[in-house]
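To start, the structure itself, in structure tokens.
Excluded from the complex is one protein chain; the other protein chains are retained at their positions.
So, chain A:
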Amino acid sequence: MSNYTDELVDFDVALEKYDPVLGFEVHVELNTKTKMFSDAPNAFGDAPNTNVTPVDLGLPGVLPVVNKTAVEYSILIGLALNCKIAERCGFARKNYFYPDTPKNFQTSQYDDPIAYDGWIDIELEDGEIFRVEIERAHMEEDAGKLTHMGGSTGRIQGADYSLVDYNRSGVPLVEIVTKTIEGAGKRAPELAKAYVAAIREIVKNLGVSDAKMERGNVRCDANVSLMLKGADKFGTRTETKNVNSLRAVEHAVHFEIERHAAVLDSGAKIVQETRHWHEDTRSTTSGRPKSDADDYRYFPEPDLVPIVTTAEWVEELRSRLPEPPADRRKRLKADWGYADKEFRDVVNAGVLDEIEATIAAGTSAAVARKWWMGEIARLAKAADKEIADLGVTPATIVELNSLITSKKINDKIARQVLEFVVDGEGTPNEIVEKRSLAVVNDDDALGKAVDEAMAAMPDVVEKIKGGKMQAIGALMGPVMKATRGQADAGRVREIVIEKLGL
């Protein structure tokens, strides 16, 4: 494992002395049907080297052809990030020698990205908005996957050889690069997490990426540097590569701030380098020294012609943009009238869509929240499942609620019915029918049960007659027993009062 020996300075202490400066490069894998430059399938999890054409292997004489949908998805991402879209841009070769690309270069964009100069507003946990400026979003292709074999750890260190699968080679990527982010202070780790979460949410909402971080659909390289408070010159940065969960992004930035502070406090200098993130020890270790951009010897890709985007094309794409997630949240929160915390909990539970659909079907916002955040969340937790995977649909809640409002069942029985729904017994109506759960509120049956209860408890009847209305409660037990718990308590009370002529 990572045998890191770095000294650290406590996070809060570090931030009394230094201001962190951040920058992020987020790679988004597009979910097009085919690759960026070849018509091989863009699919995850297939048998090794089955989604490969001569183009993906970089065989002599092949010609790449750009995937139109990938270009459109890239423009959509640019527009969603409030970027300008280049009227004309091209591809370039980024040259490096490593077996993850059989071509010895990655086809990318260099000085003319398809989208540039954008911004997004990041909402932090307490609702504070932090604007992150976007430098550029450019098109490129993913590399093949290396598996390091031999050695003891499965990591590259100590490996004897590597096996290469080129299925991922050529999968369309959009790399989103921020401008330098200053002023986050001690919220830098939180901002890092929130930024990546926002990018993930945007590309998912656009439908251009599956956006699953655990599958590498969204990958983050986090740049961190520290500068003395009041200084006007940035410190040397490190780039922590492939931090592939939201929590890891937060932890990696936190760790690098503590490590940088210790190095700087000791009088040493930060080495500009890539760092590897280790989830097990929540630390980074030194990768390779950062090479200068010149080392990649970018030059225009001679096999591809420029992309020209007409205003008409861009506007057509703009018209396809869905409502931005942040706007939608703002709108829904206002519509539903939830308190800040209530709404945040709903967002964090991931049931915005469910509650929206439940409300759209005619349930009140309060009732929808009560069910999704209450009983359904409890059942999901008990089953160790995501709420969305529980098998409860907005239709279930609408049906359940109408059973309650029509007084066919009460709240308590509704909760039982919901459990039966989760167990796969059918819809609420079917379950109430099949299990005879409907509340007994027909007056003949209730009246009979009340008569029996009053006959059995004359002392209670006397108390009620004497004005002690709460004594009616003592009659509930026998009545409920006689009706197997399905009596409507309100109606029972009315009947008692009627019978005693009060």
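Everything that follows uses one rule, which is that a residue touches a chain if its C-beta (ideal position, glycine included) is under 8 Å from a C-beta of that chain, and two chains touch if they have at least 3 such contacts; residues count from 1.
Methods note: contacts and distances are computed from a predicted model.
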Can you tell which of "Aspartyl/glutamyl-tRNA(Asn/Gln) amidotransferase subunit C", "Cobalamin-binding protein", "sn-glycerol-3-phosphate transport system permease protein UgpE" or "Tripartite-type tricarboxylate transporter receptor subunit TctC" UniProt lists for the chain that's not drawn? "Aspartyl/glutamyl-tRNA(Asn/Gln) amidotransferase subunit C"
Would you indicate which residue among A:V308, A:L321, A:A382 or A:M469 is in contact with the undisplayed chain? A:V308
Would you mind spotting which of A:T69, A:T236 or A:T285 touches the chain that isn't drawn? A:T69
Which listed residue, A:E182, A:D295, A:D353 or A:E462, touches the chain dropped from view? A:D295
Among A:D39, A:E182, A:E323 or A:D340, exactly one should touch the missing chain; which is it? A:D39
Of the residues A:D12, A:D160 or A:D384, I need the one that contacts the missing chain. A:D160
Contact set of chain A toward the excluded chain (per top definition): 32-34, 38-41, 47-54, 57, 65-71, 88, 90, 95-100, 143, 146-150, 156-157, 159-166, 241, 288, 295, 297, 299-302, 304-308
